[in-house]
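For this view, one protein chain was removed and the others were kept in their places.
Going in written order, the chains are labelled A, B and C, and every chain counts its residues from 1.
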Amino acid sequence: MSELHWKSAITKVEPNKLAVRGYKLDELMGRVSYAQMVYLLLKGELPPENTGKMIEAILVSSVDHGTTPPSVLSALTVASTGAPLNAAVAAGILSISQFHGGAIEECMHILHKGMELIKNDGKTLDEAATAVINDYRAMGLKLSGFGHRVHNNDPRTTKLFALAKAYGVAGKYVELANAFVARMQVITGKTLPLNVDGAIAALLCEMDFDPILANGFFMIARVPGLLAHIHEEKTRQKPMRKIHPSDVEYDGPDERSL
Amino acid sequence: MSELHWKSAITKVEPNKLAVRGYKLDELMGRVSYAQMVYLLLKGELPPENTGKMIEAILVSSVDHGTTPPSVLSALTVASTGAPLNAAVAAGILSISQFHGGAIEECMHILHKGMELIKNDGKTLDEAATAVINDYRAMGLKLSGFGHRVHNNDPRTTKLFALAKAYGVAGKYVELANAFVARMQVITGKTLPLNVDGAIAALLCEMDFDPILANGFFMIARVPGLLAHIHEEKTRQKPMRKIHPSDVEYDGPDERSL
Amino acid sequence: MSELHWKSAITKVEPNKLAVRGYKLDELMGRVSYAQMVYLLLKGELPPENTGKMIEAILVSSVDHGTTPPSVLSALTVASTGAPLNAAVAAGILSISQFHGGAIEECMHILHKGMELIKNDGKTLDEAATAVINDYRAMGLKLSGFGHRVHNNDPRTTKLFALAKAYGVAGKYVELANAFVARMQVITGKTLPLNVDGAIAALLCEMDFDPILANGFFMIARVPGLLAHIHEEKTRQKPMRKIHPSDVEYDGPDERSL
Partner (left out) sequence: MSELHWKSAITKVEPNKLAVRGYKLDELMGRVSYAQMVYLLLKGELPPENTGKMIEAILVSSVDHGTTPPSVLSALTVASTGAPLNAAVAAGILSISQFHGGAIEECMHILHKGMELIKNDGKTLDEAATAVINDYRAMGLKLSGFGHRVHNNDPRTTKLFALAKAYGVAGKYVELANAFVARMQVITGKTLPLNVDGAIAALLCEMDFDPILANGFFMIARVPGLLAHIHEEKTRQKPMRKIHPSDVEYDGPDERSL
């Protein structure tokens, strides 16, 4: 034991034995979902089944958003130079930052601020939302998680909240997020619907995740999407092509039902 | 439409409508697993249910391997400088390379070489394995996917193959991988069991994935593990500490059953 | 000209003609130093000769600090996985962050705060230093740029300031930095000498660089050092070795004079 001895509470590795948070990995395989493993790794405990399903739906909702997000464009740019998969994925991950994905964490902070006013100051949902909105407006700040550059009625948000209700995950934070939308309309006269980042923020609050990890959920969700785009670049395009950021046409399968 | 117009077959994005490979994202949410989405993104079609379960088990098997892999150590080193999540995850991803994760892709190539000898030259499993092993030995090359620095009877391999049998995914490539182990023992006198990389390689061959994507499965699987370690570093350790690569003690929950 | 047309003022590229900030690259080659090019790129004009020498000395001062900085350890960790040069350098760059290199930018802000008190409020150097120190102490913040974990009389700082005097670059900001050291001793009773980050901060302030770019100087300086360490790892060490963060012995040339 050296002076640099340190401790970690995540995975115990012994010869022919691996246990994550106390559970043997081979016992977990085939019995728990990847989404449950995400929860186990990040919170230390296996989630109730419905909570696992909620994580799963969040990940599925964010798996890809076409070719235009900067994470895809930076990954494709790197891939087009002949760089290996890991370099291209890393460049994609590096784009998941303040203005791309970052809204989840910022919206979690907004909702936590509102919830503190409810818990500590006895404010109602509407009063709390109003107070936080006015604070942000006074500081000249935008409220992250509301409004979207493409969608004004994001089907992912609607579905996430429907599933959250069905799974019993929706609670005070979902109510508060809805109160924000309503109060913003009254205060600003503008309809800024909750976007998918805002919806995920509300649900991560419900499940009591550390806001530091918010962007992490987005990264977990997006890696398969990044890989699909990088693979397409490497198999379908010429190296070093000029990649137009928006003049792209979808030519995949026609719309189809499950 | 500019001269740089290009096409992509992955996700169609329209206002209030998102479809991955033709399936509306909000219809997929709550009905398909993240593992099925990985398959849909990387292969273009939804997998049969059991194939989805196989992907899920592969991802669960590789989600973490404690603090010693270089992907974790590079991520922690970056995290300890106060860098944000994305920089630390990217540094982890950059370590998933030739000698760390790379064995999956190399082992897929080995198995494909063997399978070609079977299909094109009419060799038996044993003859094909023998031929490839002798080729590699003649070139002075190690066979990736066999042997492990910690485990000689990796419980993840056993479980992956048991699940592959149960799910109907195990076939010729799994047989061939086992033939390699048997022939290597005869030829070299050494027992080099299939490791988890080799098992995953055989299963990705069974499911007909492009070997270029092999390391990608490892990346998808490991991001939650990296996040757990980065979060632990940021919440439990002091910035800029000297990170010992092996003098680490597990102090998480005792072994427990599902 | 598309709707995405944009402008850049850095380099004009035409067939067989390249001009940086208006100067033809082939005319610059052989006549200006790399350090002068750094200034030209980042400020838009060629520097006076002595200012170019100042930049050169700053870069030379920060080119390497042995094996222990996290930038080197993350680069070596990635290099040991067989990853190519670019991945290892990128991992090193990702470690140049808040607690590693970040002190330069933070110290520039501290000095700018002090200088504003002098310019706008008519305070003396000592009064300005005292006010800023007290502000930071009241907020419980450390003053970046002062003190070092290894050196208490950093020879690089002494030399940088001697050169700055000789080159005519030293001015009000250098005086202010020295006033901070003196006032901190009076206020706290502790001697916290200016470290190399603090010295560079003062000189970048003298040359009127944007603090956003501070870490950039550190990156420029360190890339050759990172490359030397990565090359040593790849040529002298076995892949996937466990890299001890401090139990390293120098075995290069004995001390020698120019």
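One rule holds in what follows: contacts are C-beta pairs under 8 Å (C-beta built on N, C-alpha and C of every residue); 3 or more make two chains touch, one makes a residue touch a chain.
Being a predicted model, the structure only gives us computed values, none of them experimental.
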Going by the contact rule already stated, which one of B:A83, B:I96, B:L125 or B:C205 would touch the omitted chain in the full complex? B:A83
Out of C:A35, C:L117, C:I133 or C:V169, which residue would touch the omitted chain in the full complex? C:A35
Hey, which of C:P84, C:G147 or C:G198 is the one touching the hidden chain? C:P84
Tell me where the left-out chain touches chain A, residue by residue. 2, 68, 70-71, 73-74, 77-78, 80-83, 87-88, 90-91, 94-100, 102, 149, 239-240, 242-246
For chain C, residues in touch with the removed chain: 1-2, 4-13, 15-35, 37-38, 41-42, 44, 46, 53, 56-57, 59-61, 63-68, 84-87, 89-91, 93-97, 150-156, 158-160, 163, 166, 210, 212-213, 215-216, 219-221, 223-225, 227-229, 231-232, 234-235, 237, 241-244, 247-258
Absent-chain interface residues of chain B come out as 4, 83-84, 86-87, 90, 245-246
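Methods note: only the chains that are shown with their structure count from here on.
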Please identify which chain has its centre, taken as the mean of its CA atoms, farthest from the centre of chain A. C
Which chain wins if you rank chains by how close their C-alpha centre is to the centre of all protein C-alpha atoms? A
What whole-number Å value describes the gap between the mean CA coordinates of chain A and chain B? 23
Centroid from C-alpha atoms only, then distance chain A to chain C, rounded to Å. What do you get? 35
Chain B and chain C: spacing of chain centres that average the CA atoms, whole Å: 40
For chain A, write out the residues touching at least two other chains, lowest number first. 4, 84, 86-87, 90
